[in-house]
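Here the complex is missing a single protein chain, while all its other protein chains stay put.
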Amino acid sequence: MSDTTSSGQGTALEPGTAPEPKAENKAALVGRSPGQLAWMRFKRDRVGVVSMWISVTFLIVAIAAPLIEMVYGQSATTLNSNLLNDDSRPLGVLGGITFSTDNPSNNIHILGVEPRTGRDIFMQLVYGARTSLGIAVTASLISLAIGVVMGLVAAYRGGWVDSFINWFTDFMLAFPFVLFAFAAIPIVNTWLADDKGEVSPFSRVITIIVVFSVFGWMGTARLVRGQVLSLREREYIEAARAAGAGTGHILFRQLLPNLWAPILVTLSLGVPATVTGEAALSFLNIGVTEPTPDWGRMVNESVAWYQVEPMYMLIPGVALFLLVLSFNLFGDALRDALDPKSTK
Amino acid sequence: MLRYLIKRSLIAVITLLMISITTFWLFFAGSANPAAQMCGAKACDAAKIERINKSLGLKDPIHEQYGRFMSGIFTGREIGEGADAIKCPAPCLGVSFRTSEPVLDIIERGLPVSASIAVGSAVISVLLGVSLGIASALKRGGWLDKFSIGFALTGASLQIFFLGLLLQMVLVYQLKIWDRPRYVPPSEDFLGWLSGMSLPWVTLGVLSAATYARFARAEMLEILSEDFVRTARAKGLTPRAVNIKHALRASLSSIVTIFGLQLGGLLGGAAITETTFDMPGIGKLAVKAVGDDNLPIVMATVLLAAFFVVLFNVIVDAMYAVIDPRVKLS
Partner (left out) sequence: MADQNPYLQVKDLRVQFKTEDGVVKAVDGVSFAVERGKTLGIVGESGSGKSVTSLSIMGLHNRKRAAMTGEILVDGRNILNLPEEKLREVRGQQVSMIFQDPLSALHPFYTIGHQIVEAHQVHHKVSKKESRKRAIEMLDRVGIPQPAKRADQYPHEFSGGMRQRAMIAMSLVNNPNLIIADEPTTALDVTVQAQILDLLLDLQREFNSAIIMITHDLGVISQIADDVLVMYGGRAVETGTVESVMRRPQHPYTWGLLSSVPSLHGDANEDLVPIKGNPPSLINLPSGCAFNPRCRYAMLGDGRPCDLEIPQLLQVQERGHSVACHLPEQERVQTYQQDIAHSGVAQ
């Protein structure tokens, strides 16, 4: 009987030939924090890195718009009727694309000019990015904050507070967002109007940010609530509670640090979602108005021209697509790096 | 099961009520001057506006107006006074400020258009998206999977209005190989309906398919790593039986959920789709009504869209119970 297990004895093959890992290597692996490990994984994802740089470029363009204007030589609002023909269409090829300053505006127009106004499309895009990303980043941050607080409170307090927040989340999700936002924004704007009934561009932007923040937190709240419920059972929370730590301490010192990964992912995916939503509203002609440049509105205005001036529609449409795509890719790569088990 | 459904429906009704109150309050309290709208092009004098305000009760306290609105839904009502009175039978959602036509009639004209878009694109998106997602999960890492990931990402990043306009520009106006989007009732001209709806269907269908593909793939991958799938393989079942009978069956409930939620939300997105393709559906109606300050129509479309969201929530919950024996509805 004892022979049954001794079949390995004669061969006794041992894996001694395998090269041993270098000691420094080992030490490196041991000493890494979860954040560093995630960053190492992220760096290996080529699509993720490229999309990150493209996203960062968009952000820099948005922030540095006035600087770009200085270098480029023309503002987004300069009218160039002298670049248009009698039908108000741009002179020259492909919607007036020119890399030479030898024209009535004395400026290059690397993406051409708008029909009807002759404004430079490149500068419209640059300032449009500022509008889009300004709104999207601010609204995402605010809705993230609302969502985190709602989720934390719901999960942590439990009981009727939890039930109510859950119901309220469902309630907000039942609102047909586009229709409602679309109907509500003009009304909110009338509240913000000054004595002469004028609404400043800044107020309009604020309105949109508010609407997106109010309707954007539900996903985060659910996520945070779920995470906290599963974290809450862990020993270290129990230990903190046993040691007499207050609710605030446990919430913000113990739970939040464990939530940063999903929060980061939510934020990075919330920005492109808001960019899309904002563009859609502008496309419906709600939202920021002239003279604030906006990509969605550019697409909307191009509809009247797109049979004869396809570039006017293509350029903002493609820009929008690229921006949203690069942020989405970046967000996905970030999630994969932070949670290697996720399946994309 | 029945008790659960009743409870869910009750919550749904309360949700709808809250939405109606919020919408009503926001629009009627904050709006400009509806009476002026009713005068149409020829501006009325102050006395006329006064009379309209009075007959419609537009200056009454808001809760009274809301009460009248709600009771109209259940009992119908007469709007206005004397000779100007408009009969609005139950369920009455008010009358258009513009044309004095009952809102319900206007909605009924738009509904077939929106429903056509929704149903057609839903069929395309589910068939295409779910099968693509599942196939790519089963062949993880293969070319189909790579394509599917790319498709899902592109679709998720494309705006329906951009893609719709682009396709119209290229296919309809430049190459002239596709019919211009338009709506004719299928009862009148079935083929015309098909060809007129085809571009919106394809555009919306393909874009939503991206969502389904992404979701179905992730769900299927997750299920394939479950213990019970390993058990099925350990029994000696064929890959086909393992994939279909065990894995697919288990991923069904979440796919149905997503489908229900998307379908319920379609009306909400109709404003963009219908504007893109210039189709006279509910969404387009709402866009126009907002531009016109035609509040009763805005109110009705918001409520209708919310109704569908809530309705499909209840349906999804019920389906869940049918699909998953672990869900005890009580």
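Per-chain numbering from 1; labels A and B assigned in written order.
To be clear about the criterion, contacts are C-beta pairs under 8 Å (C-beta built on N, C-alpha and C of every residue); 3 or more make two chains touch, one makes a residue touch a chain.
Worth saying up front: this structure is predicted, and the values here are computed from it rather than measured.
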### Message
Looking at the full complex, which residue from B:His63, B:Arg109, B:Lys146 or B:Arg230 touches the chain that isn't shown here?
### Response
B:Arg230
### Summary
Against the hidden chain, subunit B presents residues 226-228, 230-239, 246, 249-250, 323-326
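By our rule, only the chains that are shown with their structure count from here on.
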### Message
Centroid from C-alpha atoms only, then distance subunit A to subunit B, rounded to Å. What do you get?
### Response
25
### Message
Could you list, by residue number, the parts of subunit A that touch subunit B in their complex?
### Response
167, 170-171, 173-180, 182-184, 186-188, 190-191, 272, 276, 279-280, 283-286, 296, 299, 302-303, 306-307, 310, 313-314, 317, 320-321, 324-325, 328-329, 332, 343-344
### Query
How about subunit B: which of its residues touch subunit A in the complex?
11, 15-16, 18-19, 23, 26-27, 30-32, 149, 153-154, 156-159, 161-162, 165-166, 169, 173-174, 217-218, 221-222, 265, 267-269, 271-272, 275, 283, 286-287, 290-291, 298, 301-302, 305-306, 309-310, 313
